[in-house]
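Heads up, one of the protein chains got dropped from this complex, but the rest are sitting where they should.
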């Protein structure tokens, strides 16, 4: 984790309210692991914004993030021009472990929880792991990275309104995946709860979102109750990825 | 006075900490009179910044302003790119009268008080008035528009440090101007006081600066004591130009 | 179409948006920009017994997301306001709220007696919270007992409902509000400015000639929202909320906190059209958050709602 400047190489809309931004930086490329995030300074906002790393291209030193317009900060991010040097702290937080015993993996992502899973899907695929990905979106227009996922994973698309793929919730499709050694999930809290419940017998890792102050572990803004000695974890430092069995939802 | 958008056509440094910005707008070109100002919105600042109109080019619908980096707002103004639409209220306030009896005029300007006098010098010159201009700057590097003034006025340059022209104060050179029917002055308050004193027998007009809230006359931030019934004038609305005899300095 | 109208003591507002006192003068300047009949109401600049010249300049300073002011209640005096300013505003189809200030209880009473009798004045806003004058103003606004007595005295002579304007510079805003309600106030307006200061580095002196000034603008919105949330649950009189409002979303936040209508102050200086623009944006913004009327938003964030 360092404070660095990252050059904006592209910043374009890829789905409904959803943007993909490519940034250049050697250090982050070398250090980043799936599940980690960048803590991005957007001019004229008090606080930085945490955005997951969606993929890295080591050869070209490119880092890709995918973000959705959620409020004023992400809206301002859409106006940032190519060539701008973005002030970033990263890579921050914990990552999805890549256990060598895992031969077959299940990824379950919802909305802006999908991006870090793409990074994980690629990492698993490169190690020869068989990957199943269940990806949930609100509607067909919001779907992104379907093709990219299909290159590295057996991919199921779910939309809330049924305009694409299965209509319903990501958990509806979990029974379709016959076998896997571990699961990795990221998405809104209600989804994570449902996934954890549905997969309670399995080894799995969940990635959480919370409003952050510092993003580096000093301010105690982002705690989550845990079954550890301290009884909590900091999402920005100990997380965002936690072992499902250890967090109390 | 209207709220308008003005396109930035150029924004370039012309002297030490001093920038010239050309803006395009038909309405302002048609309405603006020497002495009036634009009340400019700079993104992310609570209050607008008042800047005098330095000249207009009716044919091309160009309006020129000249500003000095004074604090954070004017500093931010230097970063505004060509093509930006600037949110402006203007033209605001009173103007230097152009009395038809005046055949010979004296202009006395200091620092950022020089720009509105250029507009006035041009206007007087176009009417065939003989113009004398005494222009004060801190140092040689801060001098701007000397050549432009020389085209329309008999021009004297004064610098505080003597690096160009006369060393000293603008008032030092007033005795050099043998005759004039009226004077017009703009600059920092101590200079205006000295000018008013030095020229107490003459008809003249002074233009004032004050920290503004609204810039349009509602908030009473910018008052100056006057010898009128109300006992005050608002610099943004009744001013910035007042008859020297009517203000209490 | 969503109905934006709001009924408050003395006030039939066609919408809940009005310019805040001191940020709109007597309307003449902003009338050059748009038709004031668009406004729910207009809160006039403070009126005192006699003409006041106010404080020396500089009177304003810019701060992060806000500004300081110490105008010092400059105004032409109540008689001139009745004679010259109210008739101008009365041309427009909007409600006139007269802001009353003074140095003594007697002055407040006298100004209220006169201005509440003026044709077209629909309500009084009692400014017992101005931080920028040496006498009167803020003392009355920081002591509950004094505030109650002032409210009673003014209510006794006013011919229209009285809204008392609360100062946020107090330890316990709920105690203040309850005392004022007990004094007979018909409503509250809140908040006035927070007392602040800026020091000018080159001159090594407070920038504002009065030294301290009142902090307004988006910087103070969280304080205003907190106070309105607390007060609106403790009293049974309506609140007109203010402090840093710039958008229709801000208005909804104020209504959810417990305000029944809102005033826009500092934002007028940046954007003279801010009030009509908010009014125009309000129906769609209400719909976006699932509302059909203003009334159902009011107090929506309270625990029992």
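To keep things simple, chains are lettered A, B and C as they appear, and every chain counts its residues starting from 1.
Keep in mind that, in the parts below, contacts are C-beta pairs under 8 Å (C-beta built on N, C-alpha and C of every residue); 3 or more make two chains touch, one makes a residue touch a chain.
Note that this is a predicted model, so its numbers are computed, not measured.
Novice: Which of the visible chains would the unseen chain be in contact with across the whole complex?
Specialist: A, C
Novice: Given that one chain is not shown, which residue among C:10, C:66 or C:161 touches it?
Specialist: Once the missing chain is taken into account, the touching residue is C:66.
Novice: Which residues does chain C use to touch the chain missing from this display?
Specialist: Touching the missing chain: residues 63-66, 68, 142, 169-171, 194-199, 201-202, 204-206, 211-213, 215, 217-223, 225-226, 229, 244, 249, 252-253, 256-257, 289, 300-301, 305.
Novice: To test your reading of the contact rule: which positions on chain A touch the chain that is missing from view?
Specialist: For chain A, the residues touching the absent chain are 1-3, 41, 45-48, 73, 89, 210-224, 230-232, 237.
Convention: only the chains that are shown with their structure count from here on.
Novice: Tell me, please, which chain's centre (mean of its C-alpha atoms) is farthest from the centre of chain A?
Specialist: B
Novice: If you average the CA atoms of chain A and of chain B, how far apart do the two points sit, in angstrom?
Specialist: Those two chain centres are 56 Å apart.
Novice: Give me the residue numbers in chain C that touch at least two other chains, ranges are fine.
Specialist: Residue numbers touching two or more other chains: none in chain C.
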